[in-house]
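Apart from one protein chain that is not included, each protein chain of the complex appears where it belongs.
Chain lettering (A and B) follows the sequence in which the chains are written, and residue indices restart at 1 in each chain.
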Amino acid sequence: MIELENLSKIFGQTKALDNVSLTMPEGSFTSLLGPSGCGKSTMLRIIAGLDQPSSGQVRINGRDVTELTAAERNIAMVFQSYALYPHLSVRGNITLPLTMRNMNRIERMPFLDHILPSARRKIAEHAEQTQRVAEMLEIDQLLDRKPSELSGGQKQRVAVGRALVRDPIVFLFDEPLSNLDAKLRTQMRSEIVDLHQRTRRTFIYVTHDQAEAMSMSDNIAVIMGGRILQVASPRDLFERPVNVDVAAFLGDRPINLIELSTAEGRLPPPFDGFACDVAELPGRVIIGLRPETLEPDEQGPLTGTVGEMEYLGSEAMVSLHLDGGHQLRAALNASGVLPKPGETLRLGVEHGIAHVFDAATGRRLGGLSGAAKAGADIKGEGA
Amino acid sequence: MVGRRRIREALTDLLLAGPATLAMLVLIFAPALIVGVLSFTDYLFGAPDFNWVGFENYRKLFTDETGRRAVVNTLIYVAVVMPFSIMLSLAAAVGIQSVGRWNVWLANFLRTAYFLPVAATLVAMATVWQMLLHPNLGLVNQVLALVNLPGQEWLSDRSLVLFTLAVIGIWETVGYNLILFLAGLATIPQSLYDAAEIDGANRGWEKFWTVTWPMLGPTTLFVLVVTATRSFRVFETVATLTNGGPGFASDVLVFAMYREGFVYFKAGYSGAITMVFFFFILTLTLTQLRIVERKVHYQ
Partner (left out) sequence: MTRRQLVKNTVIVTLLMAGAAVILLPFFWMLSLSLKPAHEIFAPGIDFLPSKLEWENYAKAFNETHLLRYLMNGVIVCGAILFFQILFAVPCAYALAHRSFWARGAIFGLVIAGLLVPYHVTAIPLFLGFAELGLLNTYSALVIPFVASVFGIFLFRQFFASLSTDIIDAARIDGLSESAIVWRIAFPIAWPAASAFAVFSVVAHWNDLFWPLIVVSDPNLATPPRGILYFRDEEAGSDFGPLMAAATMVTAPLILGFLLAQRKFIQGITASGLKG
């Protein structure tokens, strides 16, 4: 189990991390998700022991490791640039962590390592372990090559092998897939998930790619501006983002955010057709509607005139001019009959994935439903 | 509690950078400082005491006949070696580059030949020059005799000796400068020559003046300063061939520094010579750093 308690990191004048606390249970797969420069890599480097926090504590399995160097923590890390040692063969790259951790100074000495019985025994063990890991990752044919002779995907596997070989307490991944092409990335994604299931170790995965985070992890911590905004499972995160920022960051396409003044605690037209599960609406709210959750619905609560349309193959992006001057974009399934510009279109919203935020604080107040006005089956949720 | 790791990290830094830093301070900076201080004293090696003499040592260096000789000779030496070495190496570089277009092997051979003196041990080669320049047995005078020219006392004629040394200096530096010029030439894109040709520069000469020479500007400046710095340090040939003689006709700064300090043990005076030498080198090297910086902006 990894626990971060009140971590802060200050570089000069800027706070890279601002009083961050987070617990990652044993065996969990946690992603640290956020835009670049948000502090997620700093967090990972502090967990690794590569950077020291300005204040706060890191605990691994209950033990305070804040004062330990990276070398003393028994963690493994896979880097974006793979960070293979260019002068060592694949075998040398994978074996080095074993040599450094299991053999003492004398056993590591050149020449002596060939003579001392204990050193020879360990070297034989390490060779066996290296072979096993290489076979598992299907790189046993490459053991004698230098990193410069490998493709990106192969380098990635070697980097994983180097992490895997010594059975660390926790695996850290720093955007490990961003240098791979799209096809390889999907493949490596499932291999990492597979690896997690086999090892059952704690995985911490830093990425700015929400698809990666969503598809791989048990838990996602969304980080912005040096703070953790929300920690939740992928599904909870998508369905109940804690505020506008998180909602805006997530999703394949930008969410429609429409700011409104409420009238007597109710949504004004043309949104008055929605059922809202918020007991008391503040004066100004923001409505969040995901383009992909909007679909044509004869009974739907939203009516508007079709404006521009982009045809994208499996779907079409339609901008809709609503009564009252608002505008929103909807991703419609392109297999059906598509509306033409100028036509009137009626839209409904998929259950449960429309949000109402407090315009003043940005916090999520609750959900909207585009089904019948009397929609009673909306999950009650206080803001 | 917090801070223990910082202390360990600081110890690591000390362990890594400490020895070199200490060595630099003890072996370079402290001595440089001390020699500056000594130059204002009349200290003799082995003497129990010394007196402060102000700028007396410097005055002596610039007014005494022998002191002035060392300064002037060094400047003459540099003034002869620099232009000849640079012109010859530039000509050779342009020539070798053009040979390289149709015979790489020959170009490589020539480059190797010109560079050979740079890799050779100068003191050993100086003894060979001594043989070549021997008044009676030397090849040079014998060849002159063949064409009915009088032989010369190359190393013992007062009016000739400094120029003889300068020729050896040129022989020794041409290869080094050649390499720098070849590197400079290699960075000039062919397209510029094509453009010059379209603009009517057909002859090799015209191309040289419109493209090569201006494009080589930064390299040439760099070579100029490097050659000057190297020439200022001339010592080996003087120590091997003339010992500054005859009658101080080939005395130069570094040799005077050596003689006054380590033959006559006048540490104070030698210190002043050192400081003057240091001043010249410092000026040149600072100029050179400027050029290196500017060279980056050219690209």
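Convention: contacts are C-beta pairs under 8 Å (C-beta built on N, C-alpha and C of every residue); 3 or more make two chains touch, one makes a residue touch a chain.
Note that the coordinates shown come from a computational prediction; the quantities given were computed from them, not determined experimentally.
By the touch rule given at the top, the unshown chain touches A, B in the complete complex.
Listed residues B:23, B:79, B:104 or B:149: the one in touch with the omitted chain is B:23.
Only one of the listed residues, A:7, A:22 or A:77, touches the absent chain: A:77. Check B:45, B:62, B:213 or B:264 against the missing chain and you find that the one touching it is B:45.
Among B:123, B:149 or B:195, only B:123 touches the chain that is left out of the view.
Panel shows chain B; residues 9-10, 12-13, 15-17, 19-21, 23-32, 34-35, 38, 45, 88, 92, 95-96, 98-99, 102, 106, 110, 112-125, 127-129, 131-132, 137, 139, 142-143, 146, 171, 174-176, 179-180, 183, 204, 222, 226, 229, 233, 235-236, 239-240, 254, 257-258, 261-262, 267, 270-271, 274, 277-278, 281-282, 284-286, 292 of it touch the chain omitted from the view.
Across the interface with the omitted chain, chain A contributes residues 45, 48-50, 69-71, 75-77, 79-87, 96-97, 100-101, 162.
Keep in mind that, in the parts below, only the chains that are shown with their structure count from here on.
Interface of chain A with chain B (complex): residues 52, 55, 66-69.
Only residues 1-2, 4-6, 8-9 of chain B touch chain A when the two sit together in their complex.
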